[in-house]
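Have a look at the structure that comes next, please.
A single protein chain has been omitted; all remaining protein chains appear in their positions.
Just so it is clear, A, B and C label the chains in written order, and each chain counts residues from 1 on its own.
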Amino acid sequence: MTPAETPRSGAVGSDPAGRPRLAFLGPEGTFTEAALRRLVDPAAADLVPASSVPAALAAVRAGEVDSAVVPIENSVEGGVSATLDDIGSSEELQIRAEVLVPISFVLVGRPGLALADVRRVSTHTHAWAQVRGWMHAHLPDAEFTPASSTAAGARLLLPAERADDAGAAPVVDAAVCAPLVAEQTGLPVLAEGIEDVPGAVTRFVLVSRPGPLPEPTGADKTTVAVPLPHDHPGALREILDQFATRGINLSRIESRPTGEGMGRYSFSIDLEGHLAEERVGAALAALRRSFPGVRFLGSYPRAERRAVHVPPHVTDEAYRRGADWVRGILAR
Amino acid sequence: MTPAETPRSGAVGSDPAGRPRLAFLGPEGTFTEAALRRLVDPAAADLVPASSVPAALAAVRAGEVDSAVVPIENSVEGGVSATLDDIGSSEELQIRAEVLVPISFVLVGRPGLALADVRRVSTHTHAWAQVRGWMHAHLPDAEFTPASSTAAGARLLLPAERADDAGAAPVVDAAVCAPLVAEQTGLPVLAEGIEDVPGAVTRFVLVSRPGPLPEPTGADKTTVAVPLPHDHPGALREILDQFATRGINLSRIESRPTGEGMGRYSFSIDLEGHLAEERVGAALAALRRSFPGVRFLGSYPRAERRAVHVPPHVTDEAYRRGADWVRGILAR
Amino acid sequence: MTPAETPRSGAVGSDPAGRPRLAFLGPEGTFTEAALRRLVDPAAADLVPASSVPAALAAVRAGEVDSAVVPIENSVEGGVSATLDDIGSSEELQIRAEVLVPISFVLVGRPGLALADVRRVSTHTHAWAQVRGWMHAHLPDAEFTPASSTAAGARLLLPAERADDAGAAPVVDAAVCAPLVAEQTGLPVLAEGIEDVPGAVTRFVLVSRPGPLPEPTGADKTTVAVPLPHDHPGALREILDQFATRGINLSRIESRPTGEGMGRYSFSIDLEGHLAEERVGAALAALRRSFPGVRFLGSYPRAERRAVHVPPHVTDEAYRRGADWVRGILAR
Partner (left out) sequence: MTPAETPRSGAVGSDPAGRPRLAFLGPEGTFTEAALRRLVDPAAADLVPASSVPAALAAVRAGEVDSAVVPIENSVEGGVSATLDDIGSSEELQIRAEVLVPISFVLVGRPGLALADVRRVSTHTHAWAQVRGWMHAHLPDAEFTPASSTAAGARLLLPAERADDAGAAPVVDAAVCAPLVAEQTGLPVLAEGIEDVPGAVTRFVLVSRPGPLPEPTGADKTTVAVPLPHDHPGALREILDQFATRGINLSRIESRPTGEGMGRYSFSIDLEGHLAEERVGAALAALRRSFPGVRFLGSYPRAERRAVHVPPHVTDEAYRRGADWVRGILAR
């Protein structure tokens, strides 16, 4: 994270020396840690592992940390519900930056165990979903033991870890985890690149309490959540119209239930552009009029740094010209 | 016209005493004169008959008169092309007020002539179009002699007028004209209410050079002309979208050729609302961005004085709330 | 007109020898006659001049003639109201073919008269509208005498014609007319190419009673009239949506009042394609469901013979594939 992007240095939650405190979905060795290392200099920050996405975000809201790094979308599994639902409701937070982390899995085993002898495999449910095909082909009879994270699953293979768990450790032979975990633990790698869909990536975001927006870079995105009113069948079309009439592309649109009953949705949307750009500000103001529950979740640079194409009729300059024209008439 | 509506009293073109000068499509006795009498106090203004709509509007542009009263739409014949095309191109003008005039026709004849003896009828082409059915039923063999106005057609029946015309008067037996002309000339009425469509009305507008807009009344309309770009098949839909997404109803939409080739159109549009209202200003600014040739032709009270229904999400208050929300975020 | 396009040869209204009878907006020398000569072989048909567009169309409906040639659109003046309104209401007719005729005007004068001496000019109102600029520049003081057609205006200059009119001929010095009229009458040409907008064209259509449609050529258009229901502000957008969702371009769209009151419109539309094409048939069936008053006015080859671009997802083949898929599921 460049200094410009650092959210409110010295804010509540930083330690006496002013070092930012960052929560991440621990334990160490997860993909979130890899994401975090791309967003901040680990040596310059205090890293605070959290047990879950809601716990990480709660720590931000409570001021215990300055920011949290959480996954928001996976190219295979889709939106990360825990993140989308948490930032889409509850006290408002703001995304400050995003990063893409390639997702590749290895199978690590108990020292001395051969691949053919693996009977029970542990990992996080999401990771399991991404290696199901490989497992079916290579270890069709292996049973799955869910773990709270890929790193936690791997650690079940460590002698020390098992002792810690008071002799109650499950009989796990192998674990699916990130290559980083294999490095950190020294566990033997039984197979690598076992993900069913090669090239998968997960998008992580840096989230903090609401504050100043990063400056527009010309390659930004804006995230909003729009709860659809009930019994308004045209609402989604209306939302899309508000963006389309202003030449704004959406790079992600996902429905999430609001939890208020079957058929009640909120749409989580990433659009191309920064709130400080006229067309984006106008579109969000329009959404706010029709959908008062709309929530602004941040304008920040796109991970790909690819410049946003802005059609000539909706540039800031075009907006200025249009507004000036109207103002000129009213001032006659 | 109430004083409040009087455009810039004492402006260029008024006579020394400061009386406003108004051009109207003469001669006397036309429906335009009837419209004019509803818009201004004839005793307090100098009325200047003009030979054509373009002539009346040219007099306004030249500063020879303050305003002109011209027909813009007829409930039977449609938009008045001469008016729409003139105000849609050439130097900009501004509509200040409108009025609806019921259109009813009488047939006046040469003194002493019976209806059965009518062979040749004169009137303006538009009037002729509106009594064709009656003519076909009652005077199927009558021939039509076009006149430059309904009053001009009637005046051909007057002895004095014929002498004026140096003995070259056409052999006209009767004329179709407004009841007012029968009164003014004393010509005998052979038949009345001869219009094919009872209840027809013509809308007239008071036009002046660009100036301050009348105050919003809550029952206003705004007139614009939007030339469609060539080879942009979705342009009309885009225009409609800009209004629809802002909850603005259109009360009139008419296509007019731009004269630049077959298939090149400009759309003449009346929308419900006043430019000073946020949703209207935003919609027009949007049109200006996509269609730089858009022309503002006035915001003014609707003739019917019926209040415009503004959906709750596009009131000025809603616009303020939406804009404040965005501004608040940007000011963090 | 090629034989293939001849509507129902030997139909009611043809003379004993089977020659087709065609009405046209007379008298001779008008642009309509020029249009007619491009559509049929004048030697093989009986040409019947009519005094007005409604008269020509009434002759078709009555079976007195097989077809009529009438103007429908001018690149400068716009839709020809008399034609659009007549075919848009009353007993149904069908357009069989169209042709474009370049519109250029000459000024003819009384023999021996110089341009500088012209005081009064006659022509049809529409022609006058198209030379106003030239007149203003070259004959600013000339007065206008409306005539029922450009040819009729010119004929007022002929000595014989004036005698016919029983000494009551108006004092007309010159006439604006088609070059063809100058040829036919031998009147001296005082100026040529006097139209304000060079390159103007008028589109004429061949209209007959409803019958078989010409075969699709891949370069066709279809004409419809859609009366908008009252108090249905979204109706126009709905119509455009029905075409847009089926990839159909509109080459002309014009509003016409229905005559039932201010703000009541019918839209006259030309769309690219032939009713026998699936996407066109589906779009028209959809319009029929929502707007039962929709009127089919013909599918016929475009004057320009330019092939219609049909996007791949709405070809007849694509329609077949889509329908087959649904049928296949229902037949399980």
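Assume contacts are C-beta pairs under 8 Å (C-beta built on N, C-alpha and C of every residue); 3 or more make two chains touch, one makes a residue touch a chain.
Note that the coordinates shown come from a computational prediction; the quantities given were computed from them, not determined experimentally.
Novice: Thinking of the complex as a whole, which visible chains are touched by the chain that is not shown?
Specialist: A, C
Novice: One chain is left out of this view; which of A:62, A:171, A:189 or A:307 touches it in the full complex?
Specialist: A:171
Novice: Among A:104, A:184 or A:251, choose the residue that contacts the chain missing from this document, as touch is defined above.
Specialist: Residue touching the absent chain, from the options given: A:251.
Novice: In the full complex, which bits of subunit A touch the chain not displayed? Write them out.
Specialist: Residue positions of subunit A that touch the missing chain: 54, 73-79, 81-82, 100, 125, 129, 132, 144, 146-148, 165-166, 168-171, 197, 199-201, 203, 233-234, 236-237, 240-241, 244, 249-257, 259-265.
Novice: Mind pulling the subunit C residues that touch the left-out chain?
Specialist: The list for subunit C reads 210-213, 238, 241-242, 244-245, 275-276, 281-282, 284-286, 288-290, 296, 313-314, 318-319, 321-323, 325-326, 329-330, 332.
The rule is short, and it goes like this: only the chains that are shown with their structure count from here on.
Novice: Between subunit B and subunit C, which partner chains are common?
Specialist: none
Novice: Determine the centre-to-centre distance between subunit B and subunit C, using the mean Cα coordinates as centres, and give it in whole Å.
Specialist: Result: the chain centres lie 26 Å from each other.
Novice: Taking each chain's centre as the mean of its CA atoms, how far is subunit A from subunit B in angstrom?
Specialist: 60
Novice: Using mean CA coordinates as chain centres, what's the gap between subunit A and subunit C in Å?
Specialist: From the centre of subunit A to the centre of subunit C is 62 Å.
Novice: What residues in subunit C touch two or more of the other chains?
Specialist: Expected reply: no residues.
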